[in-house]
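Only a single protein chain was left out; the remaining protein chains are all shown in position.
A, B and C label the chains in the order they appear, each numbered from 1.
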Amino acid sequence: MNFSSDTAAPAHPAVLEAMMRANAGPAPSYGADKVTARVRGQLARVFETEDFDFWITPSGTAANALALSCFCPPIASVICHKEAHIQMDERGAVEFFTGGGRLHLLPGAGGKIDHAVYTEYLNEYDPSFVHGTPPAVVSLTNLTECGTAYTPAEVARFSGRGGLTVHMDGARFGNALVHTGASPAEMSWKAGVDVLTLGLTKTGALNCDIVILFGAAKAKGKELRARAKRAGHMPAKMRFLAAQAEAMLEGGLWLGLAAHANAMAQKLAAVFREDGIELAFDVQGNEVFALLDPYDIDKLQEDGAAFYAEWPGGSSRFVCSWATTEAEIESVREMLRRPMRK
Amino acid sequence: MNFSSDTAAPAHPAVLEAMMRANAGPAPSYGADKVTARVRGQLARVFETEDFDFWITPSGTAANALALSCFCPPIASVICHKEAHIQMDERGAVEFFTGGGRLHLLPGAGGKIDHAVYTEYLNEYDPSFVHGTPPAVVSLTNLTECGTAYTPAEVARFSGRGGLTVHMDGARFGNALVHTGASPAEMSWKAGVDVLTLGLTKTGALNCDIVILFGAAKAKGKELRARAKRAGHMPAKMRFLAAQAEAMLEGGLWLGLAAHANAMAQKLAAVFREDGIELAFDVQGNEVFALLDPYDIDKLQEDGAAFYAEWPGGSSRFVCSWATTEAEIESVREMLRRPMRK
Amino acid sequence: MNFSSDTAAPAHPAVLEAMMRANAGPAPSYGADKVTARVRGQLARVFETEDFDFWITPSGTAANALALSCFCPPIASVICHKEAHIQMDERGAVEFFTGGGRLHLLPGAGGKIDHAVYTEYLNEYDPSFVHGTPPAVVSLTNLTECGTAYTPAEVARFSGRGGLTVHMDGARFGNALVHTGASPAEMSWKAGVDVLTLGLTKTGALNCDIVILFGAAKAKGKELRARAKRAGHMPAKMRFLAAQAEAMLEGGLWLGLAAHANAMAQKLAAVFREDGIELAFDVQGNEVFALLDPYDIDKLQEDGAAFYAEWPGGSSRFVCSWATTEAEIESVREMLRRPMRK
Partner (left out) sequence: MNFSSDTAAPAHPAVLEAMMRANAGPAPSYGADKVTARVRGQLARVFETEDFDFWITPSGTAANALALSCFCPPIASVICHKEAHIQMDERGAVEFFTGGGRLHLLPGAGGKIDHAVYTEYLNEYDPSFVHGTPPAVVSLTNLTECGTAYTPAEVARFSGRGGLTVHMDGARFGNALVHTGASPAEMSWKAGVDVLTLGLTKTGALNCDIVILFGAAKAKGKELRARAKRAGHMPAKMRFLAAQAEAMLEGGLWLGLAAHANAMAQKLAAVFREDGIELAFDVQGNEVFALLDPYDIDKLQEDGAAFYAEWPGGSSRFVCSWATTEAEIESVREMLRRPMRK
């Protein structure tokens, strides 16, 4: 029973089957293959536009850092939430890929940047002050690190300000879509998102996170490829990344898997609430942050449930995935209700 | 019939099967899984030492740049052949990962650094000259970019000079081993190699290139992981990279595949020689550089043979892989002997 | 009447006279000259130790960034106050010089890092968490950006923790010494400072900020020179930087000038207090942060007093320098007491 992360789950069988199918005969290297071409068509349909460019990478860190490095020059900064993944969990990848750019951290409840603070910062920032580090990009994480979801309307409020590029770290983009009911287009370019990290790894792929450049941002496509190559993110046998994307997007598999993970999280949340355990954040995706007492933590760990017991802020984090079963949720209920062993 | 690159070949079926097997149930992320642990044991046996550390990456560019960035500070340089892959084909990855280090290019016949020029450069270099960029690493490519192989004795001559770290770009390491008859240990740490890029992608994996730190270089293991994470090269589901390595190393599969590719290259070379076509370099691995006349190039291309017609230096490059068949070699013979179509 | 910054003041005449004297005949370039050699002797006497190395730079930004880049690798961070000069006013120089290192910002009253928060951060930080960015250096600014002074005892509390290098940004080091009564040695290496930016520009030089490496940090001397050269901070005619240092250190001129500036600040503070104007911070150096009402700001500006009317936090900043006169302080008093003109 593993709630430690959706990355602890295996890949969905359809993903590996697609990779097997892609493994037939020779194919051009570095993205010139037919599978990659088909993914372009899929993305056009999923996002309801032809006005985009993209690149597939093998990790969310790679996708975020590559995306941001195309829009944040070394003399500028990326605004993000103070607990954003790019700040807490990517070992300074943005600073590395941008050549010494900086993250500017803003606070906000539930993992969302406080829009009033954001506005105030932009209003007070003096772009002519050569000694400061001006913002070039704002990066929103959706699903947030607290498992909450920005709505398209909330996202849209961050766009069109001071010429900033809007990036969305969508490592759990599907989960946010399922919760809000928004379409991929509504949650991205229609809400002012210029560049999206479309994460499929946590949703069920093996390792597949796509950078998508919408509209005018498309002009950075060539630079994106150059930066990917330079970072070792242009694998020779590109078709195997593309095959994963194809399998996940085909027939909306990714959204189905995200919906399952979200539903499991709701059930898990219900289990906690039934036992009088409070949640730190509203469950709007596949993550549950429970305020467990030490006895409950002990009981769950004794029985082999894997989860982050001490998440920053004081709660325990449980992540559901496409592979989480109702039986596992039931087991949590039973664990919580049984007496301590010693 | 694809001789364009060994990266155009599919992955060996055993590799994908291993990935399928690895895809059972949850597993710890980021290299803490059991498959990665087993690969450590395999590497110890293959290289006849426990005195090493390693990290698995999804591309040769990533492996080379990560390896070199641990040993070349930004104020120093990496000596390499003027046609080395890190110079010609990796979009400045070394400069990027080292934070502005430099490649210092040396000439040499057949893709090998001229040892006399190397010695002269080291002798003349004044390490106290603060204005210059001192060498910190020498990087040898084996198999070279000309398809020739350094012997262990040749490699050993480059070690122990001026405190330089010795790196080997072994994108086609197996091919060099097969040709020279050297063991992995003889060609690496026993010959003074401190850090090896053990390429398995071109040999038959899907995307799997391993950085191995031998002996004292092992001290950089923690830094290597930090740099990998920072570069987006610490995939969450690490087990799938490890599964590839395991499949390739198991029972010496990698060496068997390399031997096949080398044998095919010898047959192809024989086909060319029989037709009076000269070769630009001795065939010591899986690459054949043929000095074709324009008519022969046209004939081969008309019939759909894929290869690099205009390789730098004036020859045409043909690369054999684990998937190359004798029938394909025979086809080349027939193509060359038939009259032009128009 | 210019209270905008101590950098708005001219250089002390003795500094330019020393430069004139240094301008006699040829001299070796790049720091091999006699004046630079003499500065070494002066620094040894001033800091009561021979166990140091140093380099002279033409700006505080250069000195800080060079100093920090020798101790913070690109995969790590520098802890500093959230309003430190390296964060607010140096355009990402630390990120640039470290190759993508990061500043980790901590709060604290009066410009001093809150030691309890610092301790908690170090205690909670998990150095084995490869996804995070571990601290490598703590940087203390003394005089702080709020014009307050750390005592040697306060500084010492930051040393010896978790292997962190202790850097002091001493752009106004002399002012802090004068206020606390500490000797240069007591405020630096005796209090655990490994590397000091000894600022003389704001004190009265033309452009002269010295990086001093104490004790074991001395091992970075060669790297410091290499990084200085690489950053364009190894001027050919180095003797002119050295001449400034020599003039400032000679006979304790720098401390005398700092004492004057501090005394002027005390007088200015008294002027404000007499008029019932509160100060945002205790005046412990040459800076006064006054909580002026808009009328007072207008009156001062109408009469041509230069100062930062809107300093972050809501006060107005007045900086005294070696060139500030009692008459100028008196003028401020008169301006405040006269009626508004319109």
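Note that in this section contacts are C-beta pairs under 8 Å (C-beta built on N, C-alpha and C of every residue); 3 or more make two chains touch, one makes a residue touch a chain.
Please read these numbers as outputs of a predicted model, since none were measured by experiment.
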item: Among C:233, C:267, C:299 or C:317, residue touching the chain not depicted; value: C:233
item: Contacting the left-out chain in the complete assembly, out of A:10, A:28, A:60 or A:100; value: A:100
item: Option from B:89, B:120, B:302 or B:330 whose C-beta touches the chain left out; value: B:89
item: Positions on chain C where the hidden chain makes contact; value: 2, 4-5, 7-11, 13, 16, 19-20, 23-29, 57-63, 65-66, 90-93, 96, 201-202, 206-207, 226, 229-237, 240, 306, 323
item: Residues belonging to chain B that touch the chain removed from view; value: 74-75, 77, 88-92, 95-96, 98-103, 105, 130-133
item: Missing-chain contacts mapped onto chain A; value: 30, 73-75, 99-100, 130-131, 223, 225-227, 229-230, 234
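Note that in this section only the chains that are shown with their structure count from here on.
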item: Centroid-based (C-alpha) most distant chain relative to chain B; value: C
item: Distance from chain C to chain B - Cα centre to Cα centre, in angstrom; value: 51
item: Whole-Å gap between the CA centroids of chain A and chain C; value: 42
item: Touching two or more other chains - residue numbers and ranges from chain A; value: 90-92, 96
